[in-house]
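Removed from the display is one protein chain of the complex; every other protein chain stays in position.
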Amino acid sequence: MMILLSISLILFTCAIFIALYRIIVGPSMPDRVVALDMIGVNLVSLVAVFSIVLHTHAYLEVILIVGILAFISTVGLARFVERGEIVEHEHDD
Amino acid sequence: MKINDVILKTVVKGVVLIILTLSIYLFLSGHHTPGGGFIGGLVMASAFVLLFLTYDVETVSEGIPISFKKMSAVGVLISVSSATFPIFIGQPFLSQSFGYFDLPIFGVTELATVTIFEAGIALTVVGVVVNIILSISEGSNKWKA
Amino acid sequence: MESIIIVLVGILTSVAIYLVLSKSLIRIILGTAILSHAVHLLILTMGGLKSGTVPLLGENAERYIDALPQALILTAIVISFAVTAFVLVLAYRVYQEYGTDRMDELRGSNDEQ
Amino acid sequence: MLFFYIVLPLFVAVGITLISSKIRRDLIGWVAFSVPVILFALFARHIPSIASSESIQTTFSWIPTYGIDLTFILDGLSLIFVLLITGVGALVILYSIFYLSPTDSFTHFYTYLLLFMTAMLGVVLSDSIIVLYVFWELTSISSFLLIAFWFHRKNSRNGAIKSLLITMTGGFAMLAGFLMLHVMTGSFSVRTILTELPQLTEHALFYPAMALVLLGAFTKSAQFPFHIWLPDAMEAPTPVSAYLHSATMVKAGIYLIARFTPGFGGDVYWFWVITAVGLVTLFWGSFNAVRQNDLKALLAFSTISQLGLIMTLLGIGSAAANGAGEAKALYTFALFTALFHLVNHSTFKGALFMVVGIVDHQVGTRDLRRLGGLMRFLPITFGLAIIGSFAMAGLPMFNGFLSKEMFLTAVLSVSELPIPGGAQIGWFIVLVAWAASLFTFVYSMILVFRTFTGRPIIDEDYKIPREASIGMLIPPSILATLVIGLFFFPSVLSDYLLKPAIDVLVDGGSALAPDIYAWHGFNTELFLTLAIVGFGSLAYFLLKKWRPYYQYIPSEWSFNTLFRNTLSGYERLGERVTTRYMNGNLPSYFLYIFSFFIVAVGVTWFVVGPIAVTFDSPSSITIYEGLLAVIMAAAAVAILFAQSRLTAILLNGVLGFSIAIFFVFFRAPDLALTQLVIEAVTTVLFLVCFNYLPEWKVEKLSVTKKVRNGLIAILGGLTVTIVGLAVNNYSKFESISSYYEDSYELAGGRNIVNAILGDFRAFDTMLEGLVLFIAGIGVFTLIRMRQKKGAEPRENQ
Amino acid sequence: MPAQFISNLLIAVLWTFLMDEDAFYFPTFLTGYIFGAIIVFFMHRFFGSKFYLLRVYALIKLIFIFISELFQSSIIVLKQILSPTLKIKPGIFTYDHNMQGDYELTALALLLTLTPGSVVMEVSPDGKTFFIHAMDMEVSRDAVLKSIQTFEKAIMEVTRA
Amino acid sequence: MSNSLVLFMVIPIIVGIILIFFRESPKLQSWFSIGVLTGLFGLGIYILHYVTNIGILRLDFGGWEPPFGILFVADTFSLLLSLTTLLVTIICLLYVALSPRDRMINYYFYPLVLFLNAGIIGSYMTGDIFNLFVCFEVMLLSSYVLITLGGNRIQLREAMKYVTINIVSSWFFLVGIAFLYGSVGTLNFAQIAERVAETGGDPLLTVISIVFLTVFSLKAGLLLYVWLPGSYSSTPTVTSALFGALLTKVGVYALFRVFTLIFHEGDVVPTFIAVMAGLTLIGGSLGAVAYTDIRKIAAYNVVIAVGFMLAGLAIGNTLAIEGTIYYIIHDMFAKALLFLLIGTMIFLTNKVHIHEMSGLLKNYPVLGWSFFIVILSLAGIPPFSGFMGKILVMEGALENGSYILLFLAVASSLAVLYSLLRIFTQCFWGETIIGSDEQRPLPAMRLLPILVLAGITLALGLGVEVLAPYVQTAATLLDPSIYIEAVLGGNE
Partner (left out) sequence: MIEWISVILIFIGSIMAVISAFGILRLPDVYTRSHAATKSSTLAVLLSLLGAFIFFWVDEGFISIRLLLGIIFVFITAPVAGHIITRAAYRSKVKLADASAEDALKPFLEKTSKED
């Protein structure tokens, strides 16, 4: 069981690695953002699995937080790619 | 074509509620599980950040009419004052105390002065982070004009 | 594990120093951000990496990992965030005033007021 | 009591400054005049008791912790000086009241002058070397202020700076010397030091201390090659020149050497250095005086020369105190002569300065080329000039003759002295001294005859000069009277002042001191003098023939040029060096800092080594951890090659997230949480600011610079790694943190990290909140507080 | 609907107090809630709307549709990734939906995005039109158009009275 | 009693924050700040007296005994510096209060100065190395904001350099703390000292000490002073005065604390410091004549002073340490005076280069003579404050045989003298360019702080004896056992 979990951990890490490749080569900015988003999602899994491995509840908050922040980062980055200005001051209309 | 953000905005409304709840949970439970004033404050601040990203500064300010600058100052004031308070009862500076109280509804509950201290920290964090983002976006506004 | 992390810290430090030696402000700021990543890892490593369980009492452990470095890093992280925020805004103000972010164009001369 | 004597001028000076606006200006002069008069009388009262070998002492404590007391002693040696200071001081102030023009500020002038008087009295009365030093510097400062009295003139300012720099340099050196003496003897008291010094000749600091003390004395007394400040100091008002730069301040160096003679005297280096420097100065001063066209410049060089003469005598006489044996009388004779000439010089030179001042004041020029025939218009002044210059030339009927004769005696005796080298070069000393006296004769004649005889150069704006007011004539007349009086009654001076002074310097000195006679029979000295007068007169009449040759002495070789070049060279060097490395370029600064770090750690490692460095680790590694490490390294390196800043920020985000995961792997949930949130917020901040920052361009760096930066970066990382590995292997001590594992009992929290943050180390946390808060304020003010466009770039408050 | 829910809650709280235990126990509250639900069910016509738990049921159904769509779409994507040669023709097409209000629109958009091979890229400023990117136009367009009706119905069951 | 130690830090913080809410009332801000600091100064005098006579005072925060908690340790050395800091700040604030109102007052100037003070005093008093880092950051952050306050573009540019360099130096600090914690496992100064002493000068610890040398040298401006001249010469007068007087001293203090208490064995580090001090003296002396901008000249004078102080540490015997303590105190006042004077000159003339000003003495005599006094004071001319320190350091050098340092110390005094005389003779002397009708008025009140400082520098010189017992007690920092005993030797 532990072996299977370890393999899962490795696979998730590999997925991150591949996403990192996409971040590095791009070619477009949204490509990279997609990849970063993917890294975030995989990190969620990674932490979840690791919690099982360590048999601890200590990281359950971390899981949630990773998810939240990956989302926030993605929104921010997408905004930046789209508009440059990610926090607008006034209503558009 | 104007950007129609309806999907994002709708989802974020719900998401922010989750984040805010989580932040309060993290703040309160920090004494025994991961969390605490800093983390709670930061998570709460990140909820505001998400709001700013999704909506615009004016809308958010109208929705949450709080002076974040004052909030941060009050936060520091609370943490420093709670640290100073023990001096007046002859204890060393920053002495924290805790006890277990049997409260109705909540049952036996631990109450610690450190919570006040950490509340100050949390307020500071939220106030500062939000204030920074507000300042910058306000600056950009002036710069454009 | 410790040795690997220390080597990683070294690599991060090298990258950061190279960035800090650049002319462009953003590179320099990014360099400082990486410097702080590196040192946070270093502090953690100096306390020993896996010598116990998560420092939450009641985890039924014989030993808990050294919690002190964690507390220090937490403080350091927040401080470096504060500084980064400030320096970023400073950089943007400098760019606004001078129209350049290249430090070699921001030397200043001897006869300015 | 002495203390009050010393501070009296100071008090009056302060008083003058405070009430200057309320009283008439000439009243200030008279108030100032009263000070030296009173002091002279007070000091003079002590002449009898001092003559009977007593001394007067006052002590106040100042810094007892370090043994620095305000001890003042009036003995024979100081007495001569205090009388000169107050006596000449009184005459100069009287003279100046009439000399100064209505536009000059009396307040400033007399404040400085009285300040100087305090300083000078302090120098000659202090027993503590530190206190002596205090007053010593005060003389330099007041001299500085007086030279630049007309500070709107460029020459005045330059002269002031020059004199201050040179004398202060000497002062600092002297202080170092004094401190060496303190280290050697453990005492700050001159008396104690003097008694202990003769036993300490073997001490390593003996010669350094001697050299430094001499440096102080030579600079102050304008000895070659430090004499260059004195001619420039003539930019001061003439009374100042007469007082400071001729009669008193320049004699402080003489005083110092005389004072330390009992300590250092007898040492062969002390003997030769002083003698040689004195001789060179004597010659060089007189040699240069001849070529001067400005009367004050002539007097300046003449002063330099005369100071050299006194210095030579002090050198020759220096061995009188210690180990003199048979020759003690000869040494004592030289010392005695030095003191005698010191007094004589003050009288005739003081008179001459005042004469020149009168000429300048009444005619409007001091240029010899424009002067002549003043005898008719300024008869009294002419008479005074005759007296002064003949005394200076060493002609009989005037006190200068006596001391000059004795000087020649002393010089002639050098070859008989039991000092190493004395026999060999004694003759040379005589030669130099004689040549110098020859030049002295010539310039004395120039001074008086070029000014007062012959035909005046009369052009359109030439006004017939009138004799000066009586107030300006009285002071030089008094001095001239002394010049003559001392010739006829030298023993008064000798008995009451010189012999008590000699007693201070030499045990039983007064017994060995000579009686002063005008007539010694037909001896070598007389023949030398006759030769001086003969050849001198010849040289004077043939002046036009040989004086032009002076111009062939290249001026760029002079010490003046050296001084100027040193200063400008210093400024140029400073500018060149500083602007080169302080180039304002931040990357360069970082280069210095990291290079320093690498080199410093490297060198230390090399020096202290060996230190164990291995890759052993207490904990194991798993594949996914390793992979994550590789991911981080890859992301980090990729940042260097990122083509856009957004890519870089994304990669930085990867780093941040990965670190958070490492925090998870390494059992740090709180850290992971914090790191994640901070990373996201930081990324957002970067993005927010990016909108206002330019896209980053490829850094255009030469290959050399890239390699250099890369090398520094790699070495920096390597340094951290190696030390880190070494620390990792180092396990001498247990961490204190096991204490915190009782956090539930101690602080009521099961989260140890939180307990540390909220309780054990809550102070850090509190301040950290403050730091965050300040950063928030900072961002706010940075954005809000902008300068309005086109606002003037001035200091706004 | 909120009125029903609040009433239910009130009943649960009342129940908890009536039990008069020494502390707050969640099971007691739950019991009260269940009884409350039964009471509200019988009363729901007085509130003038559908019994609210029916909507909850619709919601759960919707979620299951979500999940199953997700599964299907994932498998299609994975297949395409793993197929030796990529034979896809991606593209963008429009769809005018029948949803009302932000919540419905959002729910539909999320569903569509999770549907096999389609992502909602843009919503027109008036909110009426979706611009959908399809992984493979030929396959997806029909599939999407077919399932979209189901989604709209499922959503309306939750939101509309 | 011991609780009062924290007041030096906490009261400025609390007052600072309260003043945030009174942004619109500068009068209240100024007099409130001055009043509070003055009160603290009074308290400080009392504590100084107590500590000097009875012994080191400590405050364990939260009651956690050392080495587990953070604590404040007040010995005479740290108290002397704290008190001087307070007094200088009070005078500088007085200068602001008596000057025409500046826009920056509305941008939290007073709170920031109070925070700056808190950071500095915290750095002096803390007994924990990580807390020292945090206190540094409080001080640095305040200084970052203060340095940009004014909105002048040159300020922003120089602030950029100042901030980034300090970020790097803070990084070095953390690296050092990591290494130190990794090797000795504690953060408490006294316990670190104890443990380091136990190893008897382990080579690794010596290497680690070099990291700290780098950090504190950066802060002190010892050799690594590249950040200093630009930033000190671009800020408004009072900020320059505060920085010139106070900031580098914290680095100097840290060097003294760390290298007398913790890493005092072996002669590698002292040699390093000696070489660095020597180079600093040379660099400062060269820089002081390289510019015609009077602010730059003043800034390089700061560098020279740093070199001098560290020369004292390098020499390291009782005489030199005592001398340096006198010198540090003197320099804080004298540098504040120098920068206030320079700022006033710029205010009056609107010029910064020496050749652009002339004859100021005629219209502003008090200013001119104050400048003259500060020259003498900084050059170490008695009876002004600089001389006692100079004499003792020189004697210390002689006793130790450090002749090169002795020479450089003396030579640098000449550089100080010359560089400042250039200002005096060129700007105050000479023909007065501006007629008395067009001159800017210089109200007497504005001169008050300047005169007070000038008076202090004279009083310090004449009144050495008053300070002597304190300085002698402070210099016992050469004997680390006193400190260690006070911290780890059981409860008070």
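To keep things simple, chains are lettered A, B, C, D, E and F as they appear, and every chain counts its residues starting from 1.
To be clear about the criterion, a residue touches a chain if its C-beta (ideal position, glycine included) is under 8 Å from a C-beta of that chain, and two chains touch if they have at least 3 such contacts.
Predicted model only: the values in this text are computed from it and were never measured.
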Under the definition given at the start, what are the shown partners of the omitted chain? A, B, E
Even though one chain is not shown, subunit B touches it at residues 1-3, 7-8, 11, 14-15, 18, 22
Which residues does subunit E use to touch the chain missing from this display? 66, 70-71, 73-74, 77-78, 80-82, 86, 88-94, 109-110, 113-114, 117, 119-122, 124-125, 131, 133, 135, 137-138
Pick out the residues on subunit A that sit against the missing chain. 1, 4-5, 7-9, 11-12, 14-16, 18-19, 21-22, 28-31, 33-35, 37-38, 41-42, 44-45, 48-49, 51-52, 57, 60-61, 63-64, 67-68, 71, 74-75, 78-79, 81-82
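Quick note on the criterion: only the chains that are shown with their structure count from here on.
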Shortest contact path, subunit B to subunit E, counted in steps: 1
Leaving every chain except subunit B exactly where it is, which of them still form connected groups? A, C, D, F | E
Determine the chain that sits nearest the middle of the structure, using the mean of its CA atoms as its centre. F
Top of the farthest list for subunit A, CA-centroid basis, is D
Using only Cα atoms to place each chain's centre, name the chain farthest from subunit B. D
Could you work out how far the Cα centre of subunit A sits from that of subunit D, in whole Å? 70
Between subunit C and subunit E, what's the gap in Å when you average each chain's C-alpha atoms? 44
Subunit A and subunit E, separation of their C-alpha mean positions in angstrom: 25
Of all the residues in subunit B, which ones touch at least 2 other chains? 2, 26, 32-35, 38, 43, 46, 49, 53, 69, 73, 76, 80, 83, 94, 96, 125, 128, 132-133, 135-140, 143
Residues of subunit D engaged with two or more neighbouring chains: 579, 584, 586, 590, 667, 669-670, 672-674, 677-678, 680-681, 684-685, 688-692, 720, 724, 727-728, 735-737, 740, 750-751, 753, 757, 759, 761-765, 768, 770-776, 778-779, 782-784, 793-794
By the touch definition up top, name every chain pair that qualifies. A-B, A-C, A-D, B-C, B-D, B-E, B-F, C-D, C-F, D-F
In the complex, subunit C residues that touch subunit A: 53-54, 56, 59
Which stretch or stretches of subunit A touch subunit C in the complex? 54, 56, 58
Touching subunit F in the complex, subunit C uses residues 20, 25, 28-29, 32, 35-36, 39, 42-43, 45-47, 68-69, 72, 75-76, 79, 82-83, 86-87, 90-91, 93-94, 97-98, 103, 106, 108, 110-113
